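Note that one protein chain is taken out, while the other chains of the complex remain in position.
When the chains are written out, they are named A and B in that same order, and each has its own residue count from 1.
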Amino acid sequence: MSNRRLAAGIVLASAGAFLLVVPFGLKPYGIFILSMWAVMTIAAIGLNLTLGYAGQISLAQAAFVGIGAYITAYLTTKGWPFWPTYVFGGISCFAVGWVLGYPALRVQHHYLAFVTLAFNTLVYLIFRNEEWLTGGIYGISNVPRPSVLGLSMNSPLAFYYFCLAHLALVSAATWWLIRSPWGRAFVALRENPIRALSLGVDTRRYTLVAFAIGAGLGGISGALYAPLLQFVDPTPFALGLSLNLLLMVVLGGSGYFFGPFLGAIVAVLLPEWLRFTQGFYLMGYAVLVIVLMAFSPTGLLGLADRLTRPARRRTASAAGGPPETAAESETAR
Amino acid sequence: MADILQLLVAGLATGGIYALVAVGFTLLWQTSQTINFAQGEFVMLPAFFVLIAMGYFGLPFWAAVAVGGVVSVVVLGLLFKKWMVDPMIRHGVLPLVIATIGLAILMKEMVREFYGADAWPFPALAATTDVAVLGAVFSIQSLLILAICIAVVVALQLFLNGTRTGRCMQATAQNPTVARLLGVRVERMILYTFLINGALVWVASLLITPIYLAKFTNGEWLGLYAFIAAIIGGFNQVRGAIVGGLLLGVVDNFAAAYISSQYRMAIPLMILIVVILFRPQGLLGRVEERTV
Partner (left out) sequence: MSTVLQVRDLKKSFGGIVAVDGVSFSVDEGEILGIIGPNGSGKSTLFNCILGQLTPSGGEVHLDGRPVTGMRPCDLNRLGVSRTFQLLQIFAQLTVRENLILAGQEHKGTMLGRLVGPRDAGLAAAAERMIGFFRLEHLADEHAGDLSYGQQKLLDVAMAFMAGPRLALLDEPAGGVNLTMLASLRERLRAINAESRSTFVVIEHNMEFVMALCTRILVLAEGRVIAEGAPAAVRSDPKVIEAYLGHS
C-alpha cells in the first residue's frame, strides 16, 4: 500500500513541477491552451462532485460556466474589479443549481439529467437573444485581465500562473471537502444509497449539495474563462461543452480525485495536437467513451486502480488474526 | 377560432410524432431500465438511411423507405441491444446512460462527417396541399401525420393488449422477475421492445423530416422533446407518453405562434419543471415505490 502511495506521490510531484516549468518552453498559444486546461479542469472537478460522488448526471455544466463568464465579463467591462465578480459568479451558480436541483432530485429517476439538458438549452437561448445584457451573438469584448495586489495579470504567462493558482485552490478545497464527514457521506451515497439512507444519511440533501457545489465551481471556472479569452459569446456554452465536460469526467474516472485532471488533458490538449483530424477526433472520443463504459465504467483511473489492486487484497487476508476469525474465513462468500 | 383550430391540428400532428418517439423511449425504460439518450439521434438517422438508399443506390422512394425501415429495426433495434445495452446493463444504469450520450455524439458526427452538415429536403409522404374545412385551412400533411400517428398508436395498443406476446411484454415491463417465473421469455420480450422502438423511430423520422429537413442536429431537440414528453406524461406509462407528446406538440405550436419564437424552448422546460415540482409521477403515472 505504501509503495502505491509513494509512486502516486512521485507522479504528483513531477506533474506539479512540470506544470510550473513547462510554460517557459511554449509559445503564447501553448500557454493559452494550458491555461484553458486549468480552467476546464475546475469545471470538471465541479462536475465530478455531481457525477462521481453523488452519482447524478448533469448536462448543464456549460450553462454554469457561461453564467460565471458572462457575470464577470459584464461587470468587469463596466469597471468592477475582478474579485467580487468571481465570488458573485460562484455564489449565483450555487444558488441556481440549488433551485434547479431541488425539484428534480426529489424523484427516483435520473430526472436531473433531463432538467439540466433543458436548462442548458434555455440558458443558451438567453445568452443569444438578450442583446441588451449579453451582447447577443456579438458577445462582450475587451474583458480586462485582473490584477493581483497591483500586479497586472495581462501577460499570458502571468495569467497562466493565476489560473494554476486557482486550480490549486479549488483542488485543495475539494480535497478538504472529500476528507470531511461530507466526503464520507458522498461515498456512502454513491456506493450504497439504500444503506446510506438507513444510516441516517439524507441522500436527497447531500445530492443536492453536491450538485449545487458542482454548479458553483462551474461558475468559478467561467469567471476565469472570461478574462482568459477576453471575449465572451454564446457559442462555447451550448450543449456541446456540457457533453464534453461530462465525457471528460467519465474518461478520467468519475469519483476519482484526479479524474478531472486526466480527462481535461484528453479533452483540451488532445484536440489541439490532433487538430487536423477534427470530426474524426470527436468520433474517436465518443467510441472511446462507449468502449470504456462497457469494460471500465470507472474510467482510466478506475482501470489503473483495478490493475494495481490485486496486491492489496492478498495482503489483507494473509494478515490472519485470532483463531475465531481464521476459522470463519472458511465460511463461503 | 379558425386560427386556433389550425394551430390545434398542427400541434396535434407534431405532438403525435413526439408521442411516437416518447412511447419508444418509455418502452425501453420500462422493460430494460434503458435510458436512451440517443433517442433523438435515432429519429434523425432513418431519414438519412432513406436518402442514402435513394441517392447512392438509386432506389425509388418507397423502396428506400422500406429499406430504411429494415435498417432502422436491425441497427437501432437489434444491434443497439446486442452490442451496447446487453454488455453494459450489468454495470448499472449510469454507465449505460453515459454510453448512449456517447452514441448520440457518435451518430451526429458520423452523419456530419460522412454525409454533410447541410439541411437536405426530404420527400413528404403526401402532397403539401391544403384543405378547407369549416372555414379553417388545414394542410393535408398535418392531417395525414395525425392519422398515421393514431394508426400506429392504436396498432401498438392492440398488440400490447390483444395478443399474447403483447401481454407478455406488459408483464415483463411491470415485473420481470415474476414474468420469468410465469414462463414468459423475458429476454425475447425485451428484444421485441427494442425492435418496436426501431420501427417507431423510423415512422417518426419519415413524418418529421419533411417538415424540418434532414439535418444532423435534428436529434438534439427531438430527443429533448421526447424526454420531456415521457416525463410529463409519467415516466413509466406508455399512455402517459402519448398524452405527454400530444400536449407538448400543442403547447409548443401555440407558444411559437403567440409568444416569441426565440423562446420556444422555454415553454417545454417550464412545463417540465412545473410537472416535476407538483406532480413528479407525471400526469398519468403512478406514485413510484421507493426501491428496497
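In the analysis below, contacts are C-beta pairs under 8 Å (C-beta built on N, C-alpha and C of every residue); 3 or more make two chains touch, one makes a residue touch a chain.
Quick caveat: nothing in here was measured; it's all calculated off a predicted structure.
Colleague: Could you tell which one of A:26, A:157 or A:197 touches the chain left off the display?
Modeller: Only one listed residue reaches the unshown chain, and that is A:197.
Colleague: Footprint of the hidden chain on chain B, which residues?
Modeller: Counting over the whole complex, chain B touches the hidden chain at residues 174-175, 178, 287, 289-292.
Colleague: Footprint of the hidden chain on chain A, which residues?
Modeller: Its contact residues with the unshown chain are 177, 179-182, 184-185, 187-188, 191-192, 194-203, 205-206, 209, 312-313, 316-317, 319, 321-322, 324-325, 327-333.
One rule holds for everything that comes next: only the chains that are shown with their structure count from here on.
Colleague: Chain A to chain B: how many Å between their CA centres?
Modeller: 32
Colleague: Residues of chain A touching chain B in their complex?
Modeller: Touching chain B from chain A are residues 55, 57, 103-104, 106-111, 113-115, 117-119, 121-122, 125, 129, 194, 239, 243, 246-247, 250, 279-280, 282-283, 285-287, 289-290, 293-294, 297.
Colleague: Please give the residue numbers of chain B that touch chain A in the complex, ascending.
Modeller: Listed in rising order, the residues of chain B that touch chain A are 35, 37, 84, 87-88, 91-99, 101-103, 105-106, 109-110, 112-113, 220-221, 224, 227-228, 231, 235, 262-263, 265-266, 268-269, 272-273, 276-277, 280, 288, 290-292.
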